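All protein chains of the complex are present and in place, except for one that has been dropped.
Letters A and B name the chains as they come in the text, with residue numbers starting at 1 for each one.
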Amino acid sequence: MESKIKVKDPELGPSRVDGRLKVTGAAKYSAEYSVKGVTYGVLVGSTIAKGSITSLDTRAAERAPGVLAVITYQNCPEIPGYHTPDQPAKGPLKIFLDNKIYFNGQPIALVVAETFERALYAASLVKAQYSKDGHQTDLKNNLPNGIAKGKDYVRGQEDAYKSAPVKVEQEYLLPTEVHNPMELHAIIARWDADDKLTIWDKTQGVKSTQRNIASAFKIPNDNVQVNAPFVGGAFGAALRTWPHEIAAVAAAKLVKRPVKLLLSRADMFTSVGYRPQTWQKIGIGATTDGKLVGITHEATGQTSVYEDFTEGVVNISQLMYASPNVNTKYKLVSLNVNTPTPMRGPGEATGAWALESALDELSYALNIDPIELRLRNHADTDPLSGKPYSSKFLKEAYQLGADRIGWSERRQQPGTLVKDGWLVGYGMGAGMFGAYRSNATVTARLQVDGTLVLQTAVTDIGPGTGTAMAAIGAEVMGVPVEKVKIFLGDSSLPPSPTQGGSQVTSTVGAAVYDACSELKAKFKALEGGATSNDYVQLLTANKLPQLEVTTVSKSGAEMGNYAAYSWSVHFIQVLVNPVTGVVRVNKAVSVADAGHIVSPKTAASQIKGGAIMGIGMALMEEALIDHRYGRLVNNNFGDYHVPVQADIPQVEALFVNKPDPYLNPMGAKGMGEIATIGVAPAVVNAIYNATGKRIRELPVTPDKLI
Amino acid sequence: MKSKNPPEEPAHEDNFLESSRRDFLKHSGLLTAIAFTPSPLVKAAQSGLDEKIADLYEKVPVSLEVNGVKHQLSIEPRVTLLDLLREQLELTGTKKGCDHGQCGACTVHVDGHRVNSCLTLGVIVSGKKITTIEGLAKGDQLHPMQEAFIKHDGFQCGYCTPGQIMSAVACIREGHANSEHEIREYMSGNICRCGAYPNIVNAIQEVKEGGQAV
Partner (left out) sequence: MKQFQYSRPATQQAVIDAINKPGTKIIAGGTNLVDLMKRGVTAPDKLIDINHLPLKNISIGKGGLQIGALALNSVVSEDKLVLQNHPLLSMALKAGASPQLRNMATVGGNILQRTRCAYFYDTTMPCNKREPGSGCGAIGGYNRMHAIFGASDKCIAVHPSDMCVALVALDATVIVQSKKGTRRIPFADFHRLPGEHPDLDNNLAAGELILGVEIPDNNFAKNSYYLKIRDRQSYAFALVSVAAALELDGNTIKNARLAMGGVAHKPWRLVEAEKALVGKTVSAETFNIAAQIAIQGAKTYGGNDFKLKLAPATITEALKHASGLV
């Protein structure tokens, strides 16, 4: 089956629809709206990790010039949603509810003042006394306290790998990583009436934020207007409605003026989630000719004491390869930390780090090329469900990437390839993520000036959703892409899913397709429409200013017959200095089987960006807590390293670019997650190939290689 | 011998602003220049109500030329150029990404040189010419670097983009865009979390090789 959207050269294609606004500084992010009478909020965090506040002295802050209010648990306006009878035992942090402290940095006050400077200074004057309890923040020390979450998975025989002739059994540790989008989380909250609210908010889903805020303040959904036309990156960190958002809305109620709350970079480490530190153990065994006998995958991740956060860390071992025997266990340890949240490739990126490392270790134990080992264990049908795949072109992806990186130059014997005094190594890692389509509604309108307007509530946090919508709309309607105008990130627009889980192009793109198809049909039905595609002429002839449709688009039932996944393979060439342990990623090639590529230019960027995040995961990212105090010691961009320009080579993004016949009319599958899943192990595997040193605790900093 | 560095730092913030303002008023040379007796002023300041008096004594005059427009302002000395641009002049194209000189999102040009506006106090740059992202295009005609960023997709979310572009323009003007390697090093003060780095390098190389005036 062909894609119903034309195939274009992935390197070409239209530029971003919002490019001009972004390069001129005209794109406005949540803290940047000029709202009359706005005041400034600054959070004060706790300085202990567990216990309770015994006294809170806010007098000095309240007396400081320009301060309008200091909001604490003692005076916070009631948040009715916190007090409904159906409160679960565990759940999101209820900000300013009581004097209990669950983690270091937990907000204990919100200072609101006339200017940012005054609020920031007054925040330093808030003094708290605590009654301290013994805290636990160290996952490694608390592994024995892990509590199983969900049912253990067993396929075939448990721990079958142990009886295999060749086996690897190793532990892998991933530190806490923080999303750290460049835009700090921010909200401006303005009450327009006692039960009516407008917010400009950093969120991945205006509709979910609307529901959450409405339910917290017990007002109708429609009375909450959420605006997020531009979101400065999120990677999962803006999937939820966070306590600081509730606090800003409550504060605006208290001071009876709009409140702008822009988190600090330090706040970003304790207020909007992170990828949780996770311990994993993999046992993997194979026959001497490299057929998998069994995989055992255990993982224990950290969560907060007030809320469970689970992710599919071990799922990838259940379905990535055709192993007859697989068993997995997943546990959580509750610590005095804030709750994690999905971060790009949630679960799978963590799981792939262990699985793809273990597979690499197995390939050396077997002395089989790592790609060959994967080919010998390629799953032709979904091992988890037994269903056929809707589409899977992973073998083509291996080939494309191996050719591009120059895999034939790789030496099977580690530490033997040297260039200009640097050790050279090649590594690869694969990834997968479920391909989904949910429901979305799109309004499509063709105006007499020739403009095609597409509207839906979805946000575009950077992947180029608007650009993909424009490409699909232009293609279906047969209008130039420059004539398409996109409106999104607004809760008053037709509903769309939250931006996340690699489902938006599939879902919203399909809705655009359906809406435009319907609009086209409506034109056909016009006088003269059967013979002409000149919409402007048809509108003029029929004396119409525009034609508009609003279409609800849903996935077909036939998807139930298939297992749908996106697949990726990442190839890395590293140079390692044998003396100083410095690692340079010299080449990076990522290949995606993400179905048909709807918006080639933005898709390539998304894949490259995901690879770069994976390089950071492999080489430098790690949030560190001093367990004596239970407090982060590197909660800033100077000490928590993310890649800079000098760390990154020309990353290449390749696409198999074959449509998925079933998922949606475009044949597109998601790619946001697979862009990162499998990258970190590819880097670590390349380092092993270069040096013979196997690192099982990320990140691989120079000290680990000397 | 007493060292100047570090100088005396208050161990605790026990001097709240009322008292520091009182001290300030006492010590202020300005005070003698105005026909006021100190005591009512001090009282007014202590009461924390009279913002006008606070303005008079805690703000300093600053003149700036931003994107060719002259501004005469009165600001607190602690206001950074970044917050001045964003919160007082409504020039929000310059971004706050870390507020501590660790990300480059706030990069602007001061007298033609790229700096982090988050670590630049507004008073320090009084009398200087500031160029922000809003001042780069000539009317509707984009700067070649802006065009190249669009063409090469040198951004995704767009938040680091103004800083990247201001830095990229400076990178070429400084003569630091002679190779991919050099561009990478001289663009390393601008973090992009979406990972647009390779595309940014391509955009800069194109502008550099295109030889257009930047």
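The rule is simple: contacts are C-beta pairs under 8 Å (C-beta built on N, C-alpha and C of every residue); 3 or more make two chains touch, one makes a residue touch a chain.
Keep in mind it's a predicted model, so treat the numbers as computed, not measured.
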| item | value |
| --- | --- |
| Given B:64, B:84, B:123 or B:136, the one touching the chain that is not displayed | B:123 |
| Sites on chain A contacted by the missing partner chain, in the whole complex | 47, 117, 120-121, 124, 421, 577, 579-582, 584, 619-620, 624, 626, 628-629, 631, 633-634, 638-639, 641, 643-647, 701-703, 706 |
| For chain B, residues in touch with the removed chain | 1-11, 13, 17, 20-21, 23-24, 27-28, 58, 60, 76-78, 80, 99-101, 104, 107, 113-116, 119-121, 123-124, 167, 170-171, 174, 176, 184-190 |
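By definition in this document, only the chains that are shown with their structure count from here on.
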| item | value |
| --- | --- |
| Residues of chain A that touch chain B when the two form their complex | 15-16, 18-29, 31-32, 34, 60, 63-66, 114-117, 121, 124-125, 179-184, 230-235, 262, 264-265, 461-464, 601-602, 604-606, 608-613, 636-638, 642-646, 648-651 |
| Of chain B, residues touching chain A in the complex | 13, 16-18, 21, 48, 51, 54, 58, 76, 78-79, 83, 86-87, 90-100, 102-103, 105, 132-134, 136-137, 142, 146, 149-151, 153, 155-162, 165, 180, 183-185, 187-201 |
